[in-house]
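Just one protein chain is left out here, and the rest sit where they should.
For subunit A:
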Amino acid sequence: MHLHQNMIAYAKCLPWENKITSTHIDEGAFKASIIDWKNRCLSAAKNARLLYQRALHLTPWQSNIYADIAITIDLIYSLLEREKTDHDTRQLSERMSLGSLMFEGVNCDFWVILACVTNDYALKQHALIRGLQLDNSLAVSWAYLGKLYMKLGENHLATQSFDRARSLDPSLALPWAGMSVASHDRNYSLSEAYESCLRAVQIMPLAEFQIGLGMLAAVSGHLLSPQVFSAIRHSIQRSPYYPESHNVHGLICEARSDYQSAISAYRLARSALRIASLSKDSAKHCLTDVSVNLARALCQAGLMLDAEQECEALNKDGMLNCKGLQIYAVALWKLGKNDQSLHVARNLAKNVSTMEESSCTAAIGLICQLIYRISGLESAISTILKLPREYLNGAKMSLILSTINALDPNNRLQLLLPTSLSSFGAYDLIVEMHTITATNKMIQNGSEQSLDIHSGIKYLKKVLRLYPDSKLLRNHLGSLILYSGDWLASHIAPRCTVLPTGYPVRTGLKSPFEIHGGAGVSCYASCVTRPKFSFPACRCQPMHGSTVTDHLQKWLHQEPWNHEARYLLILNLLQRAREEKFPSHLCIGLKRLISIALSMINETKYQRFLLLLSASEISLQCQDYSDCTNYAATALELLPSNDNSFFAHLQLCRAYAAQEDLENLRNEYMNCLKFNTVNQIGWLSLKYLESRYKLQNGCNTVDVNYKMCFTSELSSSNMWVAVFGLVSALCFIWDNDFISAEQALAHACSISKEESCLFFALGAVCMELARQQMGLQFLSRAMQHLIKAQETSPFPLPIVSALLAQVEGSLGSKAKWERNLRLEWFSWPAEMRPAELYFQMHILARQSTAACDPQTNIESYQSPLRWVLRALHLNPSCLRYWKVLQKLTD
């Protein structure tokens, strides 16, 4: 008997497999595959019936076999889709179930089965009530009674029956499903309906329930729920001939931004509709809906031509409704057919008065946006001013209005905007309005060419104080800070944006990852956490935990297709490689990443340009000069006349300089001068090369051009002046002109009072001047500057204390000399201490008295001999150490 039941279950559960994978769905093939599937189900059911018949033949007194046969026959008929009027055949199942009742008239289940297999409503009701008379707590009977009443339109009775069934047995699926359908009549909210339908699906995964769940999800905004997704996939397998299941599947795919799957789902839905035996009117209505859905999915997938064709076909049949018109207008606009698009928009506008409120705002919003995109700001504003006021209410419309108003320098739409933002209620909308206001402020206070980013930042900071949890605000603020050109922007911007932990949602001007990635490459001292490689003098506080590259790697892992992620990761890794002095493992990894990125097509030209330059830089560092020049030349071809090409020429300069090819170097140097740039760092590099290779031709073009680059941003301008002083000083040192170097550095220090590196350099130059017997005043000046460097540096800078010790020593202060030498010992990380430091410690150890405490005086930790030995171990090539060793051992 179990085997028989399994056969029925097989017939009911055999899944339909979608073997059609191509985008162009052949209706014939679809139909054939469904018929094939149905036939397999049917043969299983028929086999089951035969088996039951045999069983009945053997044991004709078993009443339940009659009932089982009745159920099987009912299933076969439903698979065969016999018309309900076909009396003779339908009566067979009825007769079989009556047979079971003949034997066991008191079995209430048999009455329910009779009710299920019969077509006669009166008999159905009678059978169900009879079942209830036999067992008044028969929940199934109440449930079917509810279904029957619903079919008959007795909604009140239906709800009552479902209520009873549910309270008798809450584990029954049908009442839950029934309640969700009954939601229209009662004050049963959509989300409650969704919840109860979800319960029904969880109890009993029936295709009808699942489709109902999908439809409720579509209207109640639960399309992204994984439960709905799996339910609909299941329903497609169980009843592929329902067009609804394909349609809802399409909606779900669309909500998950999987437009290709959505398109094929809608096409399947259309095929299913054509196969299904529906009345002409309802088929036409459904076809319109599905076609509009299809057009929308095509539009979102970027297949504008297909979308346009779809809309045109609808238009020919006169079935283009207002949603279709909107899609048509967008598709036409995207295809560049502006006039036609406006024509469609006008048609849409004519219908506005007949629409319901929600679709009306959507239509008007679209019309405004189209007019703005096609005909510009002026006509958009005049159109809006002509529109009746009642269309301009509502949050969405206010957003559009305020955006257009923000772009208009005269703020002509100001009067139409709502006076207080708090009337919106929802925080998201208020915050969005605030970001638009911030943009408006930037436009209003800015000039013709540039926005006043600072007023935007100021405004957003104030809003962030009010709504501190808004991610949109934080992203917006972070992006603006990055744009502002503030010297510390790269440290502040990541501090106000929060990296998302889950699936990244795009809000604001830039995503938080982009802000962090952009900030990561814009500061020299990005990996302060590893003083092993560099000694950052940057005053920014270090970030704890994982670094930017880790976050970007995570992002790329999450979205491997995202070229933006790969691009930013490459730039950040290059930055790291630079700080770690281009270790070979990083270079190899970077080369591979760059070649992947270059093989993709979706990078912008500028991104490709930078990627090529990065590749060139890595080749340069690996001393692969031919590759280096090749990459730079390719980059140059990419953007031949753009002002970025300065950097390609600069890269070529560096490549030739490394090969000491002076002739080509001079050519490229002249090219750099010709192409010009507004980037300070470019001129600094060029100045350095110029002085190193004596490229200067009398006039100081580089200096003049450098000064042209200054922006209005005061803090960063000052820093650039100071950095320029440092580079000039370095150039002077090349020429052994220490007096000029001292002047340049003194100027730089007077401008930037917080930069320890500048004071360090100035102190060192002063010491050199003192060594050259230029006067004792330089010694005291050196001391002054070195102390300042010690004070301002956030980390103990190496060498500073050693120099200071030397100065103090020359001035005769032994105690200070000792103290500074000890400081020097602690300002180096253990694995990086140079041999000379050990040697210096030996001198210190010889000076100090034997009774010193090793806790405070590091030098007494070991004997002078040991110190020298360690110095020698590190640098055996230094004769000085050997001599001292000899003396000590003698």
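Brief remarks follow.
One rule holds for everything that comes next: contacts are C-beta pairs under 8 Å (C-beta built on N, C-alpha and C of every residue); 3 or more make two chains touch, one makes a residue touch a chain; residues count from 1.
Just so we're on the same page, contacts and distances are computed from a predicted model.
Candidate names were "Tubulin polyglutamylase complex subunit 1", "Ribonuclease P protein subunit p29", "Hyccin" or "Anaphase-promoting complex subunit 4 WD40 domain-containing protein", and the UniProt protein name of the unshown chain is "Anaphase-promoting complex subunit 4 WD40 domain-containing protein".
Within the complete assembly, A:222 is the residue of A:222, A:270, A:441 or A:476 that touches the hidden chain.
Which of A:474, A:566 or A:870 touches the hidden chain is settled by the complete complex: it is A:474. Checked against the full complex, the candidates A:307, A:492, A:597 or A:618 give a single residue touching the omitted chain, namely A:492. Of the candidate positions A:274, A:461 or A:866, contact with the unshown chain belongs to A:461.
Interface residues of subunit A with the unshown chain, by the touch rule above, are 222, 225, 458, 461-462, 464-465, 468-469, 474, 488, 491-492, 494-499, 501-502, 541, 543-545.
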